[in-house]
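The complex appears here without one of its protein chains, the remainder shown in place.
Now for subunit A:
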Amino acid sequence: MDVQAIRAQFPILQQQENGRPLVYLDSAATAQKPLCVIEALDRYYREQNANVHRGVYGLSERATELYEGARETLRAFLNARSTREIVFVRGATEGINLVASSFGQLLQPGDEVIISEMEHHSNIVPWQLLRDRFDIVLKVLPINDVGELQLDALDALLSERTRLVAITHMSNALGTINPVKAIVDKAHAAGAKVLLDGAQAVPHMPVNVQTLECDFYVLSGHKMYGPTGIGVLYAREELLEKMPPYQGGGDMIYSVTFEKTEYNVLPYKFEAGTPHIAGAIGLAEAAKWMEQLGRQAIFHYEHDVLTYATEQLQEIEGLRIIGTSEHKGGVISFIVDGAHPHDMATLMDQDGIAVRASHHCTMPVMQHFNVPATVRASLGVYNSKEDIDRLVASINEARDMLL
């Protein structure tokens, strides 16, 4: 992996921040965008913009081809069986809300949904809303002290009333990559469906929904080098057929009279209103860009940088890494004894280092480790070992100032 050649494709990484070259270590919040994605958006608005699925003129037909071509690219990217299983949404959060709202209507009071202690609030709150509306039961799979799911506990949680297990593929706060195939197998054996939150996993590793055998998979475009406001819900076709529409509007209907509305075929039944056409095209460009680098190669490269970063950070006195599983993607959460994460991140910002200091929308994880917040450095494929060296130097300086 030629990291300098990769960096050269990201205009924002050529910038200075507070007079220092930017070291961007917040890709788990959102990834930076390569030139090809920026150019695809620019080209779309300059030369290709028209509404899709309705025009009979050439420009609209070409825009439709691009939009549906993007769907095919994402189908191939996830290895879904058919483009009918690829629903464009705003992001992973909307994908989960769509499933909770629509699949949720197929549940009965007393039916159970299992989530885990390491979920992002996006994979907790939609299920709580569903619980409050339909009296379902929400169960929580606990984590252990290195930040891994306690997989053994899943057997006891699964019951004949379990309808869905909704688990993250990779934790945004801890970096843990979960054994999702084993979870799918256990859940299916108990007759439950599985939703995987792939917002964090997709940018870092190959994902094949047919190998995983999951029933739902959600991702956010902006975390995988694509635009904001676009993401994908993959769902098995037979489930989408059974599920009622999520929102009503144009594009999702076949015919409307005031007596009766016939819904459109999949996946349009779930795409009400004019979709984020440019976003889908940009996302497809990002997917192609990742494929060109090779997702396995991205995983290995980032793993190498992660290992280096972990070794270097462990050398810092008083620094504790939160989330020390052997199976991790490019996320390091840490705290420094006696130093508030907000102070650390503010001082590091003065050195041009962008890290996040917060609860990372995973308050239960913070409660588990008994910390109010952590500093999180998260990697993209453009991060180099030099970035890590500057991170370490900056942490040391901040620590000296604060203690």
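Here, a contact is a pair of C-beta atoms (placed from the backbone, for glycine too) under 8 Å apart; a residue touches a chain by one contact, two chains touch by 3 or more; residues count from 1.
Convention: contacts and distances are computed from a predicted model.
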item	value
Name of the absent chain as recorded in UniProt (options "Allophanate hydrolase", "Cysteine desulfuration protein SufE", "Large ribosomal subunit protein uL3" or "Peptide ABC transporter substrate-binding protein")	"Cysteine desulfuration protein SufE"
Contact partner of the left-out chain, one of A:V202, A:A235 or A:A339	A:A339
Contacting the left-out chain in the complete assembly, out of A:I143, A:I167, A:L347 or A:L391	A:L347
On subunit A, residues whose C-beta touches the chain left out of the figure	18-19, 339-340, 342-343, 346-347, 350-351, 372, 401-402
